[in-house]
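All protein chains but one are shown at their positions in the complex.
As written, the chains take the letters A, B and C, and residue 1 is the first residue of each chain.
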């Protein structure tokens, strides 16, 4: 039930107009006249009322406020599916007791470096290898990724190490080549509301790692998940990766409270990307530990064998030995909160 | 010239390492040893150094700070092209003395309503008709636009009224159909960093109206314009449409100071969308007048014949009579700042 | 009337508990049972329910959401007093048809410079002289103002020019000395929620210029005005001076939409400080014109005879000749929107 509070000045004719509009949309109206104002309760499945339709009611001169009680997302909500979703990827599962670590370079640059990195992070306990072949870069003059050649390198590394691959899609026209090489499709922060891309990946039976947009609210992240799920693909992994605020000491502000909020509102697994969240490698370890303590189901961590030569995001990458030390600490924190890594 | 300030603890070996790296990238280094620290000036065209490459220098343990002096955009910058760009669309020009008004409904819903609206806004002084056929909506269950049918309605209205058409592209796969029907292609706020879409529209000789993203900085907006221009299409119109802040009384915070900042940094025309910027029709008129006073080259205003029945964004649409009254006021403000409407 | 929506799982006992609590606070409850959930309307003067009391209801396990309809401010609201407040200061009035301009240096540095500046801005059309004697500075090592000596300089300039004085109070212990020398007391942005200071200035019959805090919502600004007014002083002038956002090209983001929003919610006059709002003198003129077009009742503009030697905020000060040129342009814009300067 949603609620429409009318202005004190609303007339009976105004009330009838609102009620008629609601009925034409398939709802019933529960009119409650107070001493100061009339309040109309909207009866029916109001989750189907879009934000814009709600706004249209608010545009009526007789309306004071429209109050939405029902969440606008459905398939993604915990009300709809109370038990936690566990997504299987090969022999691994995301969303269960075990916290999964996805590690690797920001961009795939070279097959040998990728393989070396993969072996190192696997030995330290990471289950998944990540690396970008198509890179969203703020400058058109920056390295845009190796494209399909990068995907082939990822597939080669998967074959050699057995690690499933996570990589980003930027363009719906790339869906076939991405599906051919990857185990989890990543939707980057800048594409969280690229609705056509969401619909595209929603049409296949392949897990999607959906990153929160830089200025996306938690609800908008869940609505983006709903876009994917509404097309049939329910294998969505949510990812907190930092939001844009006024603070400049960190690249973004990692919003770890989003983890318990998302776990409360949704049944989907939640992972955290501390590398992009803070943008400085010195801060990655404390924030990775904090993410696990806050209840994250997984971590995405940038690791590069030579960060100061990386073509992308070197400043936030850990060297393999630092990553290894971090994994040891993470195991202890995971145990302390009843999980394992 | 950019500047790399080393830490007080940096050794001669560190300095040589940084210099070698710079030289391998084609730059010369100007070493300046102070009493407290060494500062390295980078000589050459440092606008080619990407943000990520700059960050990689900052990742070096001996580096305190990397200081960028050169703007990362080039084709879009006023340094590169000092005189203002004027974009011709049919018999109209955007960026000249005359302030152009683009008006129409948020979404195209129906041919007759669109034609009626177009006639009304044309009579009031608007030169361009706008309307969305492909609509980016936060909910997958909301009206997604009429698609090509909507584009055909726009073309019909253009034929009947002579008004050039502005409409949004959401997917690079729609480029052919969009090019067939529209005079100015709009890139919406949520797609400002959809880099593939930017590259796509950059490949055609068709004006692009580029909206600032909800959390995009002014520089990021100019970098997005640079993406389009780097492909050859220099007809980019920048659009301020409100940024996301903590304030909730307005849908977004319309950042009018972006207008003079953009006019200072770039030669491209700048238009303002007060309807999306504030999200409430009562605020559209004062903010439209303020935009003109701040130096905008144009306005995009939502007008709908029956806002409380609109399928999209009714709350922020003006009725034709209010739009007409606003145009009269805008003429006076434009004249006061030496422009005309 | 406020509204408490209960969870679908709420029992009759829960409902009785909520109702009993409301009754103990002096309200009546209007219970409306829907098919999905029960909604309780709160009848009585709910503007007296504090945010914290509302939150306490939301803390009850049976409550889904508490929905406030009534605004939390009363004396400051336009519902309470529909006609605009006009504040008389000497022979000038703020809030009427004439837009008032307050000009002067950020900090009072020297009597002669202040007098020279005052004469210049008066000749250009400013009615009020401003200058800080007590300066809130982010660094303890920065110039903190001349204190009472600065106030005496202001009083001297008032005597010589007849211009009323606006200056800032930082400490309730300074109230006597401030009252002695000033015509309008300024509360700076950083003290907008210094509630003791608000109460102090609320106890005297002296106009108060209340600046919006860097991260204050429009409602919080009005609640701060309410603090002053609740002590008896209804002469409050609201001031928009920029809010903190992620954008770094400007010192703050001047939220001009706050002007029409405040004029709608409140009867108090609203002035704009473009100098602090943008922090760069090149942007002051366009934003001052935009503020007038948006409906501001006044402007506060920093003017300094030698900005590059100013001890405070030189970067955002106009030289007298630029101020004079701006005043000419402002007159035209004011006329275009039916006002005068």
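Basically, a contact is a pair of C-beta atoms (placed from the backbone, for glycine too) under 8 Å apart; a residue touches a chain by one contact, two chains touch by 3 or more.
Keep in mind that this is a model prediction, so the values were computed, not measured.
Check C:31, C:214 or C:305 against the missing chain and you find that the one touching it is C:214.
For the options A:31, A:115 or A:290, the residue in contact with the chain missing from this view is A:290. Touching the chain that is not shown, out of A:97, A:180, A:282 or A:306: A:282 (per the contact rule at the top). From the options C:117, C:191, C:233 or C:250, the residue with contact to the unseen chain in the full assembly is C:191. Touch with the hidden chain on the side of chain A covers residues 215, 217-219, 243, 245-250, 253-261, 264, 277-278, 282-283, 286-287, 289-295, 329, 332-333, 335-337.
Not every partner is drawn; the one left out touches chain B at residues 1, 3, 5, 30, 32, 34-37, 39, 41, 43, 64-65, 67, 69, 244-246, 248. Mapped onto chain C, the interface with the missing chain covers residues 48, 50-53, 55-60, 72, 136-143, 170-173, 190-191, 193-196, 199, 213-215, 220, 223, 226-227, 230-231, 244, 279, 281, 307-317.
The rule is short, and it goes like this: only the chains that are shown with their structure count from here on.
The pairing of chain A with chain B is characterised as same-residue: of all residue numbers used at this interface, over half are used by both copies.
Centre-to-centre separation of chain A and chain C, using mean CA positions: 39 Å. Between chain A and chain B, the centres computed from C-alpha atoms are 26 Å apart. Shown for chain A are the residues that touch two or more other chains, namely 244.
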